[in-house]
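Okay, here's the structure, questions in a sec.
Yeah, one chain of the complex is gone here, protein chain that is, but the others are all in their spots.
For reference, chains read A, B and C in written order, and residue numbers begin at 1 within each chain.
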Amino acid sequence: MAIRVFITGGTFDKTYDEISGQLRFEDTRIHEMLRLGRCRLDLAVRTLMMVDSLDMTDADRRLVLENCRSAAEERILVTHGTDTMTETARVLGEARLPKTVVLTGAMVPYAFGSSDGLFNLGSALSFVQALPHGVYVAMNGRCFPWDDVVKNRALGVFENRR
Amino acid sequence: MAIRVFITGGTFDKTYDEISGQLRFEDTRIHEMLRLGRCRLDLAVRTLMMVDSLDMTDADRRLVLENCRSAAEERILVTHGTDTMTETARVLGEARLPKTVVLTGAMVPYAFGSSDGLFNLGSALSFVQALPHGVYVAMNGRCFPWDDVVKNRALGVFENRR
Amino acid sequence: MAIRVFITGGTFDKTYDEISGQLRFEDTRIHEMLRLGRCRLDLAVRTLMMVDSLDMTDADRRLVLENCRSAAEERILVTHGTDTMTETARVLGEARLPKTVVLTGAMVPYAFGSSDGLFNLGSALSFVQALPHGVYVAMNGRCFPWDDVVKNRALGVFENRR
Partner (left out) sequence: MAIRVFITGGTFDKTYDEISGQLRFEDTRIHEMLRLGRCRLDLAVRTLMMVDSLDMTDADRRLVLENCRSAAEERILVTHGTDTMTETARVLGEARLPKTVVLTGAMVPYAFGSSDGLFNLGSALSFVQALPHGVYVAMNGRCFPWDDVVKNRALGVFENRR
């Protein structure tokens, strides 16, 4: 089963730049995370962009959609900032692609010691293999359909809409 | 969705004892792993035993089976040493429980820096939510039915039988 | 030999706030670092402030000086941001205290995976025990007298003046 992975950035991939003292993006860390997990899946990884999701534009989200649409694979993982992950999920969900698309990210950069990134990556890669066609957000060990998820910004967790 | 977690030990939970210079078991590390993953699932965790799976007896495996059978939950995760994980999977699979049971473990102790444990935990918790009733081994990002899995001891990875 | 430790903050003690996505200060991490190092020194730790050293004022530096002057101990470690560490070293050096004072910090927060903080802490605690009275900056494994040190901002390392 071939799985496509699209990287868009987000906290998942931020690193600390010691010269400037700021957080920034370099190359994706996903390859070392997959090595750490000893992942033996057939994955095709592409970096579409490396942005904080607060900086994502409609054009960026359409780029993600078009890449999902044109990918040869039927199962797609998208790594994404958590702040607007549900918006991109909505854009993808409304397109009704005949695919299983799972979005995930991290609350703490993988580059830091206490990250949820590795756990979320394992979780999302499993959901993308097991779930029927549709678009989902995988965070906090759970998966949410694209039309029933919201980020609780006070707690920093994802929940069903209510 | 309530999920039961049964801990049996394995490399997943080994730690380094600096006084003796040996690897040994203390309390399970699963709670700190779930905190790290910011896991928001409804989990009931029980430690059945803390053994290297090479030391597991038939009685131990029957204990795991009986606990799976009598658990109130329909979805069960079992953490287990990788060396005889497929044997316990077989014992559970042949019992034809009306449940989804997923076994996982780690090639490197979570207590060490380069562990696959957190990735496998996220992976297995997702499979146990998504898969139909049956018994599965979740390792290396994949899931295997209990009757089609073997550990490749030379490479330290799990594969389909052939 | 009793050693006084004064905490002023700096990158050494920054942490990542996942709700805001920003770096910030919480309690000092020095106690867990000393536990990790299995440090058996007789240390009295006090947090004077938790600031980025770019935000330190003359009043702040005088506070550090007065605390060094009035401390009962003859040997004092000061953790400090690297950006203006040499300025505080100068204020302390010009006071000609009959003490050994060593300033150290980190280029990467201890809270992140790739920090020099633990190495620098071990280094500075050793220099403060072994050096004669005076004020020193301990970074990059070396120690520099307060009047012969400068931070090379392009490379993020400390060097002798030239």
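By definition in this document, a contact is a pair of C-beta atoms (placed from the backbone, for glycine too) under 8 Å apart; a residue touches a chain by one contact, two chains touch by 3 or more.
Every value quoted in this text rests on a predicted model; they were computed, and no experiment measured them.
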Shown chains touched by the missing chain? B, C
Out of C:M56, C:L103, C:L121 or C:V137, which residue would touch the omitted chain in the full complex? C:L121
Have a look at B:T11, B:T28 or B:T100 and name the one touching the chain we're not showing. B:T11
By the contact definition given up top, give the residues of chain B that touch the hidden chain. 11, 16, 18-19, 21, 23, 52, 83, 107-109, 111-114, 153-156
Need a quick check: the contact residues on chain C for the chain that isn't drawn. 33-34, 36-41, 107, 114-116, 118-127, 129-131, 138-143, 156-158
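The working rule: only the chains that are shown with their structure count from here on.
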Apart from chain A, how do the chains cluster through contacts, with nothing moved? B | C
Would you kindly say which chain has the C-alpha centre located farthest from the C-alpha centre of chain A? C
Chain A and chain C have mean C-alpha positions lying a whole-number Å distance apart equal to 39
Shared-contact residues (touching 2 or more other chains) in chain C: none
